[in-house]
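One structure, as structure tokens, below. Some questions next.
What you see is the complex with one protein chain gone and the rest in place.
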Amino acid sequence: MSKLRQAVPVLAVLGIFILLGYPLALVFGLPLAWRDMQDLRKWEKETVTAQPLADVSDRQTLRFDEGFESGVLVYQGEPLAATYTQDGATVMLETPLETVVMWGATLTPVGASEHVYTVGEAVDAEDPFRAVYVGDRLMREGSSPPLQLPDGQRTDFTFRSPDGPILVDDALIPRDAYQTDGANVIFADAPPFGSNVRRITGDYAVLDASDGSFYVVTPPQAEIRLAADVIRLAEQLQPVSGDPHRYRFGREKVFDNDRERLLYVNDMPLVDQNERPAERVDGERREFLFPSERGIVTIDSVVMAEGQSYTRDGTLVRFVDPPVRNARVRQHTDYYLTNPDAGTVLLAEPPASDAVVWTSRYTVYGEPGCGPNVMACFLALPQHPVPFPHWIAASAVPFVQKFPLADERNIVRATLYTTLGTLAALGLGGAIGILLAIAFVLFRPLERALLPWVVASQTVPIIALVPVLLLILGNFGITIQTSLLPTAIIGAYIAFFPVVVGTVKGLRSVDPLSLDLMKTYAASQLQVFVKVRFPAAVPFFFTSLKLGVAAALVGALVAETESNNRRGLGFAIIGQVQSGNVADVWILLIISALLGIGLVALVDLAQRVIAPWERT
Amino acid sequence: MAFAQTDHSAAQDKKTATESVSEPVIRVRDLNMVYRGQGTETVALKDANLTVDAGEFVSLIGPSGCGKTTLLRLIADLIQPTSGELNVAGMSPREAREARAYGYVFQAPVLYEWRTVLANVMLPLEIMDFSRSERRERAARLLNMVGLQDFHKQYPWQLSGGMQQRVSIARALAFDPGLLLMDEPFGALDEITRETMNDELLNIWQDTKKTVVFVTHSIAEAVFLSSRIVVMTPRPGKIERIIPVDLSYPRNQETRESREFFELTTEVREALRGMH
Partner (left out) sequence: MTPIWTALIAGVIALVGWFGPLAVDGDVGPTSLGSLVTLGLVLLALVGAYVGRFWTAVLLVPVGLAGALVTVLRLGELTGGWGYWALLWGFWLVVVFGVGRVSVSETPEVGRARLRSLLPSASVPFLLLLAWQGLVGGYQIPKGIFPGIDDVWRSLVASWPVLLRDSYVTFVKEVLLGFSIGLVTGFLMGIAVAFSRFLRRGFLPLAAAFGAVPIVGLAPVLGRAFGVDWESKAAVVVIVTFFPVLLNTVQGLVSVETLKLELLHAYAAKPHEIFFKLRLPNALPYLFNALKLAAVISVVSVIVAEFLIPGPPEGLGQRISLSARRGAFDVVFAAIFVSSAISIAFYGLIGWLERLTTSWHPSMRDSR
């Protein structure tokens, strides 16, 4: 009962500390999540394409999936000459069109499956202009990857969409091979490292582009046809007021080196030919020859104004001031994306006032790769500095089972190896400590000479000596891979210190009257040591040994981090740190701490057995 | 108490026996002890002269700093005198110590906490290479004598202060030395326990016929126990007076309440006060 009462506050404080893990995880994780969220390089990329017609049956009121702020109808690569009014995704034509679609191949079912169809020939897997119709209705293609990357171990993934079939490397995963509660999916078997995991979010997905096979989510009621071409709603670029050269995309954060971007002025495609000058930029040269006669000239991505910064004479560009040495001097033939973040583009030639500047395809950054909000990014962090405590608890079992007992990386074997190293270090350090202490007590001048330097020895950072020590021992053929000796020496270096200090104190702790008593017996020096000094020093010795065992453990762990023999907790810690598995590092920390406590308890037990006279 | 059966005549026999011994157990002649510190000199003992015969119970009494403990430690060769002559059992103190001529009882029990009561009593016997069976036999007998036979397996901290000091007396007697040097052995005990211990010590003394030199600062204790009382005075420490105690044996509670006892304590007290 009283034991229980003692345990209550301890458990309560332990509970508080565990709970403290949650705010701490947020405190340390949220800034990292925020940073990840802001990192444009990790954002999802999204390609904006001219929308195909959603329903090809109506040839006057055209409906599309989503509209553009200002759309333009295009067919066969040029804006339609017809007059129409646009209202979002709906376009009303004044007069109905004769044809809105040109049909291509018809899809045939594969085998007995209701879901898999084939074109019969290879298709472009990434073709943004593909349009597939069931009867007259457009089918939407779509799939999205999970927030987490498959690492070969992870089985739980979070998807943006709450439902849909799941593909791994274009192979459909049977419904009984995973569990799902909406966005979260737990696989029975972890998807392989680097595999392409996605969830179908649209009506179909391309399974295998090489034989043109498609997966259709809902079994179709009508014929499936590919459109060779179809009326599309494309985006018209808006002029930036006051500058006839400058236009703006409908979306911001445009992908700056997008090879698929297609801009048109009426039916004329524009090319961003990135031309280099013929001459080297040496810091003195002003005149440079380019392949074409027109274009936007930039130095280190800064647009130069013609007439002010340079003058043009055909293909020759003459700068007023010579560009600095090794500056990037370029000419962009048709247009230049001046500000990707704002989505503004600069045209080399101002188009005619009635010309339509439009785009059939360009890529923008969609949303942060880790998720739509900072909490999602937090949950998707690949490495949490402080994981949620229940995550640590959850990874305990897989961590223990990760390596079989036959593998030297098995956690039980690693713990045993470290225990051995610690005990070896403690044995060596303890022996050195006792011998030094006896020498100090027997011969006081030796203590005066050496004790200050014994203290100073502990200011030497032991980890710095590890490489030196390994090199020296290596010369004698002793390596940390094969022998416990280096570990023992390194641990002993820090473990001997408390033993020396404690044992000297213990040997000196003898009450002077006890020594007088021995003198009245005319006892020899040896008898004084055996009968009085040693027993009196025993409690001090064990107290110092408890400090020493903790030190020896630190030494052993340090030595193991510098070794690559795959043994011991120190190696395991460094290994998990390097693979970024922080939850496992925390488990190893807890194991190490428990090992430390256990070894101290072991010393305590030895003390009870060897020195039973001490009152408790 | 268990050993209080020595009758009066036996004590008288003993007394005559001690008087007939020619060689005194302790002879102190013009003994001086000076402690030198940094630029200071303390005269702890000045020109001390004393003879203790075999079988005597001599108490050294005096206030702090009178040199009584110094004199005892000099006899035990725990310190060495500055000048003067000192003989113990016909030898120099050092020889006497090496011949294990005396047992010493300190102010504190000085028991080794890692040894049981029995092992503590056996300690001197181990050092003096007594056989294993002899050690056990002697230690058990002495524990019996001090009435601690039931406690031999205990560790010292499990005993009361009085019991601890009894163990220490048993230990001093373990190797049967002729001389017992006791340095305020009951100083830390309460008055009631102390009187009991005094009774027991007196019985042991009468039983074993040891010579005892006993340092104390209790007048009653000195009078009750001693055959002679050496009164010492401080600054410098010297022997002021030697008072013979001729109270009859056996001494007991009645003795403490007798007129003679009162007169003797008064005499000692006056001797102690007379020095100021």
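Annotations
To keep things simple, chains are lettered A and B as they appear, and every chain counts its residues starting from 1.
One rule holds for everything that comes next: a contact is a pair of C-beta atoms (placed from the backbone, for glycine too) under 8 Å apart; a residue touches a chain by one contact, two chains touch by 3 or more.
Computed from a prediction, not measured in an experiment: that's the story for all the values here.
Every shown chain touched by the omitted chain in the complete complex is listed here: A.
Across the entire complex, the residue among A:89, A:342 or A:577 in touch with the chain not shown is A:577. In the complete complex, the hidden chain is touched by one of A:119, A:147, A:206 or A:550, namely A:550. Looking at A:23, A:135, A:269 or A:467, the residue that reaches the missing chain in the full complex is A:467.
Although one chain is not drawn, its touching partners on chain A can still be listed: residues 6, 8-14, 17, 28, 383-386, 445-446, 448-453, 456, 458-465, 467-468, 471-472, 475, 550, 553-554, 557-558, 561, 570, 573-574, 577, 582, 585-586, 588-590, 592-597, 600.
Everything that follows uses one rule, which is that only the chains that are shown with their structure count from here on.
For chain B in complex with chain A, the touching residues are 76-78, 97-100, 102-104, 106-108, 110, 112-116, 123-124, 126-128, 155, 157. Residue ranges of chain A in contact with chain B, taken from their complex: 511, 513-514, 516-523, 527, 531-532, 535-536, 538, 611, 613-615.
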